[in-house]
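For this depiction, one protein chain was excluded, whereas all remaining protein chains were kept in their positions.
Read from first to last, the chains carry the letters A and B; within each, the first residue is number 1.
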Amino acid sequence: MANQVCFRNNHLENSWSLSAYQSNGGYEVLKKILSEKLTPEELIEDIKLSNLRGRGGAGFPTGLKWSFMPRTVDGQKYIVCNSDEGEPGTCKDRDILRYNPHQLIEGMIIAGYCIDASVGYNYIRGEFWEPYARFEAALEEARAAGLLGDDILGSGFNFQLHSHLGAGAYVCGEETALLNSIEGKKGQPRFKPPFPAGFGLYGRPTTINNTESLASIPVILAKGGQWFLEQGLPSAGGEKLFSVSGHVNRPGNYEVPMGMPFSELLEMAGGVRDGHQLKAVIPGGSSTPVVPGEQMMDVNMDYDSIASAGSMLGAGSVIVMDETTCMPRVLTRLAYFYYEESCGQCTPCREGTGWLSRVTQRIEDGVGVAADIELLDSVAGNIEGTTICALGDAAAMPVRSFLKHYRDEFQYHIDHKKCMVESDW
Amino acid sequence: MSMISDSARSDIENWVDKYPAEEKQSAVMAALRIVQDENSGSLTTELMNEVATLLEMPEIAVYEVATFYSMYELKLVGRHKICVCTNISCMLNNSKAVVDKLEDKLGVKLGETTADGEFTLKEVECLGACVNAPVVQVGENYYEHLNPAINPDKIDQLLAELRGES
Partner (left out) sequence: MESSAEQNIVNIEINDISLQVEPGQMLIEVADANGVAIPRFCYHKKLSTSANCRMCLVEVEKAPKMLPACATQVMNGMKVWTKSPKAIAAQKSVMEFLLINHPLDCPVCDQGGECDLQDIAMGYGGDQTRYQERRRIVKDKDYGALVSTEMSRCIHCTRCVRFGEEVGGIAEIGGTGRGDHMEIGTYVQKSLSSELSGNIIDLCPVGALLSKPFLYSARAWELQSYLSIAPHDAVGSNIKIQTRNGKIMRVVPADNEEVNESWISDRDRFSYLGANESRVTSPMVRNSSGNLVETNWQAALDTVIKSFTEIIATDGGSAVGAIASPSSSVEEFYLLQKFMRGLGSNNIDFRLQQQDFSAGAEQSAPKLELSLQEIETQNSIFIIGSDIQREQPLLSHRVRKATLAGAVVSTINPKTIEFNFAISTSVKTDKLTPALAGVAKELLSRGLGGDLNLEQLLTDGAVNIAVEAEHKEIADSLVNGENSMVLLGALAYRDQNQSRIYSLATAISKMSNSSLNIVTEGANALGGVLAGAVPYHSAGKVEVSECGVDVAEMISNPPKGVVLFGVEADKDLAGDDSAIDSLGSGFVVAITPFMDRLTYEHADVVLPLAGFGESSGTFVNAEGRWQSFSGAVKPLGEARPGWKILRVLGSSAELQGFELDSSEQVLNEVKALCDVTADKSEPEISNWSAPTDLGNIEAEMVKPIPLYEVDAVVRRSAPLQEQAKKLTGGVDDV
């Protein structure tokens, strides 16, 4: 099975419209919750049962996260959706916003209901103008239909939802940087604790979830947590979106069961581009460790299986590389990315990402020296675990994994001042 | 004399309304984008100061925001800013050829603006459209699958469209 959750409407004409969404059962769960006055506790239980794990990258169980919210504490609370989607390789949330925005809206309203938040913000990266416009239009439709705003469907439940547009900063995808950004500040991550559930947006209790996580909610509650769980594995329920990009014949977003063998997913994506062989895969977005192709062919697309191959499922962003790929060149580009995107507040990340970028660049440029490989490994190791947010780790992990699996290519670059492989790109 | 038009002001007001009354500053990102758009795509210190006054925030706090996010421009840019993604998925799909072709066609390097002020070429990080790589963004639009080896005419078409020729 495929396309049962976030992409369940994509086949419909104007799938982003309210009528299309409602033609396929949209907003029914919300109606049911409000009219039957289902309790947040039972809803959260169902989400726990579904074992929906956060789709933003960390895989934290969503039901558990919601249960941390101090529901009984008075005052404003917030639900925030993370549509900042900036991790290289990741482009699934964009399509949810473009093709199924109402499902996200319904998911956010239900989330607000469950955690006692009457206001929500959807943080959409600034480059996503078209998805933003689709989402805004959907908000208008929902408000006009009495599905959003004050006294939703006459239930007495109020929920206001707004978009907030970013302006170009990968680090704002980190949840506390994102909160600072909504507050009109630089997107610098906050030191935790305190955690957002206690001290979040404007200092109020806040839950932050990824777009895909929130958009999955209506389907989970419509079909039941058990159903969702059964689509995947006990360790992680559901179908999940995988963005398959790079050297494949049919790159695209595929919503498939958690735990699908990588080989099958690769086949869905048309296999490695014509005439080429699989060399390496980054399975979860640029910050997850690279896995050699042959090893990847034995891996299933779930948290545990990928972990056993030394990497992470992340946001399910599968980057496929064929044998024409020069690994030092790819790493150089990634190291530059983290250097450019470091927010700059903590020392190891600010200084370390620049260092990694400069050393990889000089290896790539053919002016590296023998000691550089050890240096890279050690600098990356020194960043790991010492920073405020996970961007530091995200910068270090590719370096360490590329060196682990492709050290010879780096050595070759240093020794021969050129690439080991020929690429046509 | 204000340099921000009435329509931009009311646009900014709409953003202010989304946030709690005492959190006007939340609208700063939107405000900067709006005034930048109105000012041919870049910001000036005077504009930032006006935004600071409008949103009752310290000027330095506006400068911090304007210089932190990569979509704000603090130097003049061309009428069209062509943002080319060169990150991993685009790179694997030959974004280098996209850059080469654009540089060649426009006669400028990445980071530069054409002499006629029509185009600025800018390298950007992942645009979040990796499965449609290689990708460029111009204004509000994405242009995808631009690999010249596969779609030889797409870049020419794009430039023609931007020049108003199509």
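In the analysis below, a contact is a pair of C-beta atoms (placed from the backbone, for glycine too) under 8 Å apart; a residue touches a chain by one contact, two chains touch by 3 or more.
What you see is a predicted model, and the numbers here were worked out from it, not measured in a lab.
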item	value
Hidden partner chain, touching residue among A:9, A:100, A:122 or A:342	A:342
Of A:221, A:388 or A:419, the one touching the omitted chain in the full complex	A:388
Hidden-chain contact residue, picked from the options A:11, A:358 or A:407	A:358
Selected from B:61, B:77 or B:110 as touching the chain missing from the view	B:61
Contact set of chain A toward the excluded chain (per top definition)	169, 186, 191, 193, 339-348, 350-355, 358, 375, 382, 385-388
Touch list for chain B against the chain that is not drawn	45, 58-61, 63-64, 67-68, 70
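Here, only the chains that are shown with their structure count from here on.
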item	value
Cα-centroid distance, chain A relative to chain B, in whole angstrom	24
Chain A to chain B touching residues, read off their complex	76, 85-91, 93-94, 121, 125-130, 133, 162, 164-170, 181-187, 202, 243-247, 251-253, 282, 286, 317, 319, 321, 325, 330, 333-334, 337, 340-341, 343, 424-425
List of chain B residues in touch with chain A within their complex	18, 20, 23-30, 32-33, 55, 57, 61, 64-65, 68-72, 83, 86-89, 91-94, 96-97, 124-133, 137, 139-142, 149
